[in-house]
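For this view, one protein chain was removed and the others were kept in their places.
Labels A and B are assigned to the chains in the order they are written; within every chain, residues are numbered from 1.
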Amino acid sequence: MGGDTILFQKYYRTIYLIAFVLLAVYSLSIGVQDFSFTALLNGESSQLTLAVISRLPRLASILLTGAMLSVAGMIMQSITSNKFVSPSTAGTMEWCRFGVMIAMVLFSQATTGQKVFIAFIIALLGTMLFMKILQKVKIKDQVMTPLIGMMLGSVVSSVTTFVAYRLDIIQNMSSWLQGSFALILKGNYELLYLGIPCLILSMIYANHFTIAGMGDSFAKNLGLRYEHILFIGLSLVSIMTSIVVVNVGSIAFIGLIIPNLLSMIKGDNVKKNVIDCALWGAGFVLICDIFSRIIIYPYELPISVVVSVVGSILFLFLIRRKKR
Amino acid sequence: MIEVKQVTKVYDQFPVLNEIDVCLPEEKIIAFIGSNGTGKSTLLSIIGRTLEKNGGHVYIDDIELALWKSQELAKHLSILQQAQQSIVRLTVEELVGFGRFPHSQGRLSQEDQQHINRAIAYLELDHLRTRYLDELSGGQRQLAYIAMVLAQDSHYIFLDEPLNNLDMKHATQIMKVLRKLVDELHKTVLVVIHDINFVSYYSDHIIALKEGKIVAQGSTDEIIRPDVLKEIYDIEMTIKEIDGKRFCLYFE
Partner (left out) sequence: MTMLKALTKQKKIILLTALVLLTVCLLYLLPQLNASNYQYFLNKRGTKIIAILLTGFSIGVSALSFQTITNNKLITPNVMGLESLYMFIQTFIIFIWGSKELSMMTSYTQFFLSIGFMMMASWGLFNLVFKKENQDIYRLVLTGMVLGSLFGGLSSFMQVLLDPNEFTILQGKMFASFNNVNVSLLGISCLLILPCSYILIKDRHALNVLSLGRSSSINLGVNYYRLVKRQLMMSAVLISISTALVGPITFLGILVVSLTRKLLNTYRHQEMMIEVTLLSGTFLLAATYLVERVFSFNTTVSVIINFIGGVYFIYLIIKERQK
């Protein structure tokens, strides 16, 4: 190994963090309304309001969304010991949307909290159903698992769409179909901060998830309660996904590609990787968001469109590589 | 007559067959032997045109493989490889009927029906004719596929590891059928077989491959010798003769 590589490894996180902060600052500065840091420092109140009401909430939600989705993906990949599984390829996102729909049916004026709670319960049940189906499938193929997940997801989606059409809430629903940061403002995004304790819990339990991924008997052999760990893992995945779906909308592929890129570059140690995973996820969404805002400025592309284009290209590349 | 000239096959820049030249004798059981990965099956598939070669020529009755019309060639040459699982369920009779495709293009005539009946009788499958393939044992299924090839009524018959995973009863039954095909119907049969004693007992001619090249060829008597086999397999073998047949012992 050359000296350069070691040097890079040693300082990589510092370099990454510097780049990250620069990007974050740049992200704050773009938008339809003019915004300048000098003006802000000079104490112009309009600039301060703009930052506090719109720009800072947006930045916070971008970072949290990226971190949560990629960590959720990593947990799912550890638990199933399958590199192709993530909230968007296991149907979790579609279950969340189903949950949101249920919340809107139950409470005509559902609060964000109610939506998150119901989406969480439904997503958890749905993801558990997915795990049950996996155990039943006789073809043990790495690629089979996401295939089943995506099929299950599309079935759930069709039910959601069906009911939404029937009850005439399809207009309200469609905002959950396409993730977007455009509507994030102070006062409507704070629930995303719930993600922080979830991320911390994920770090604490990271090792357990890897062991659970080795299978029931292996986990028992090491003195772990398999069902217990599975439940914690799936709960974390479901709650993080629900928070994002309710507040931002569904964004596919993040949970899939970030952990995969990470393991390609840094190997498969979940414990070490959780922090990097969160950082990379946040960085990825940050870059995609900047891209979505400048490419047709002053208009904005939905973030889910950008992520699905970039993400699917990266994913295809991963599938080819995995071919051995 | 089958002639192979300078045939080469490369997988991912790794040569599996290296400029093979060989001329195959007629009306014999010809066995291809060699360790795993030496290119036996590859060679058989190339001559049987299920695999494309990267260089060289194969002449079947003096015509290059590529110049044959696929339908015509299927009347002269048949190849049976490990059967893929099919997405449709077929009965034994339906499968054997497919063997007549090169002759009838799917519309079975009276004559085709006779060929089918004869092939089924030849492999003693009459009691199984209406059974579905997935209900049969591995050995019975292999017999059914051989019956299909027989109904195809070609002069050359290629079989790629026909004894794989079969019990002794079915393995010997298949080898006896192949023997009969050569002795009674004057076919030329090419087989890839791993068990050297089956080769020694049933075949007439042997072609041995090692690292993508032919290292030995000749009649069975010329090849089943300790020195030649040592060259082919890199292991010591003792040869014992019982009732005029040679047996190889290599368990020491």
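Methods note: a contact is a pair of C-beta atoms (placed from the backbone, for glycine too) under 8 Å apart; a residue touches a chain by one contact, two chains touch by 3 or more.
For clarity, every value in this text was computed on a predicted model and none was experimentally measured.
Enquirer: Which residue, A:L48, A:M151 or A:M264, contacts the hidden chain when the whole complex is considered?
Expert: Here the residue in touch with the unshown chain is A:M151.
Enquirer: Tell me which of B:N36, B:Q105 or B:T130 is the one touching the absent chain.
Expert: Final answer for the missing-chain contact: B:Q105.
Enquirer: With the missing chain put back, one of B:I2, B:I47, B:I79 or B:C248 would touch it. Which one?
Expert: Answering carefully, the residue with contact to the hidden chain is B:I79.
Enquirer: Residue by residue, what part of subunit A touches the chain that was omitted?
Expert: Against the left-out chain, subunit A lists 84, 133, 136-141, 143-144, 146-148, 150-152, 154-155, 157-159, 161-162, 165-166, 168, 174, 252, 296, 299-302, 305-306, 308-309, 312-313, 315-316, 319, 323.
Enquirer: Give me the subunit B residues in contact with the hidden chain, please.
Expert: 45, 48-51, 70-75, 78-81, 83-90, 94-95, 98-99, 101-102, 105-107, 149, 152
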